[in-house]
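A quick write-up on the structure given underneath.
Only one protein chain is missing; all other protein chains are in place.
Right, chain A next:
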Amino acid sequence: MLYFLVIASKESAVLFTHRFNPQLCPCHPAGLASVIEKCMVDSRTEKPENFVEDTNESRTLVYRWFGACMLIASADSDDNLLQVYEFLNLYLSALSQYFPNLSRHTIIQNPAKLHIVLEEMVIGGVIVETSPAHALSIVRLLDDINV
């Protein structure tokens, strides 16, 4: 199960956060900052793996760099971490299909859209849609409803 997803900039600033299970996630700026810091420190080591143990021992942070942004997901340590790592890529490819020129700026300016796209793919921490095309077709449909 996934607990939260964070997008951070190279400068460790929070660009986007989504908590799949509000009760089980850090809910203050310092908690987020420590999560990001951990991954940043780890990513600077020589040839690191993309998994960092979370403060909560049963969870592992999985991070992945995409350009100047880092995606971080927190998952159960017993989950298939390689799959979580792959999911980060899936989400980002969905975003880049949705926004023609995906950049840091787009991520900052459209938090609601990011939430909505993510919500089509993950509900309550469980992956429910594995095809970005399917997920986006729904999001686009919803966008057109303006009643």
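Heads up, the rule we're going with is that a residue touches a chain if its C-beta (ideal position, glycine included) is under 8 Å from a C-beta of that chain, and two chains touch if they have at least 3 such contacts; residues count from 1.
Methods note: contacts and distances are computed from a predicted model.
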item	value
Complex member absent from the view - protein name from UniProt, among "AP-1 complex subunit gamma", "Small ribosomal subunit protein mS39", "T-complex protein 1 subunit epsilon" or "serine C-palmitoyltransferase"	"AP-1 complex subunit gamma"
Contact set of chain A toward the excluded chain (per top definition)	13-14, 16-23, 26-32, 45-53, 80-83, 85-87, 90, 108-109, 111-112, 115-116, 119, 123-124, 126-131, 133-134, 138, 141-142, 145-147
